[in-house]
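The other protein chains are all here in position, but one chain of the complex has been omitted.
Take a look at chain A:
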């Protein structure tokens, strides 16, 4: 049966809304991501893409709707029946253990400057996963090798180039074996000649079947590496589909056409 071959839904975002004061940054956003999918979110700045990504690991809270990973709601749990089951924020401990299931790579790398490349990767492995430091070290070395930095294990972040730092950032996230990897404009802070080495790592993770949601302005990469592209505008999902459909020049979606036209004008 065809339906039994379809990979299970891993991330289920349902009618999520959020406002900062009077500004509605997310308006009833719904999106599902299957296991093994690579979903890219594009859109003009202020469209809510980064906020949506940050809601997935609850770096930002959301006002209504639900976000589930593997069926488990991310930031909230149902409250007691006497409060008519109104949602309650999860405990600090609970949130931490849920966040450990999602990896995140940041635009500004956010490596821990007081720890070596290996130390950055080992911190979560030892403190969150409870591994011995010898075991954590060998996992860190494995992933540093995977991102081409096996020789930099004992370097401090300040001794690495931007592209190298971001590759350590990726290794730190994936070493935790997250169910899903969130990439937030991870090449935006890099010099152009360093973008390629980082994207190559992302591509190889995609080939390994890592489920990823990424926000990016690298259209060519989005087109080649994504299973689906989501176009966000004004806090909502304006278009979603395979790259060929969404990025087609003849789209009837006015906002998308304007975005792509502006994009082509400035990037090619």
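Operating definition for what follows: contacts are C-beta pairs under 8 Å (C-beta built on N, C-alpha and C of every residue); 3 or more make two chains touch, one makes a residue touch a chain; residues count from 1.
We take it that contacts and distances are computed from a predicted model.
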Inset, instruction - Look at the options "Amino acid ABC transporter permease", "Cytochrome bc1 complex Rieske iron-sulfur subunit", "Cobalt transport protein CbiM" or "Aspartyl/glutamyl-tRNA(Asn/Gln) amidotransferase subunit C" and return the one that UniProt uses as the protein name of the missing chain. - result: "Amino acid ABC transporter permease"
Inset, instruction - Sort through A:113, A:150, A:209 or A:242 and give me the one touching the missing partner chain. - result: A:113
Legend entry - Contact residue for the chain not shown (choose from A:64, A:97, A:161 or A:204): A:97
Legend entry - Candidate in contact with the missing chain, chosen from A:139, A:176 or A:215: A:176
Inset, instruction - Check the options A:57, A:187, A:216 or A:238 and report the residue that touches the missing chain. - result: A:57
Inset, instruction - May I ask you to list the residues on chain A that touch the chain which is not drawn? - result: 57, 59, 92-93, 96-104, 106, 108, 110-114, 123-124, 127-128, 156, 158, 172-173, 176
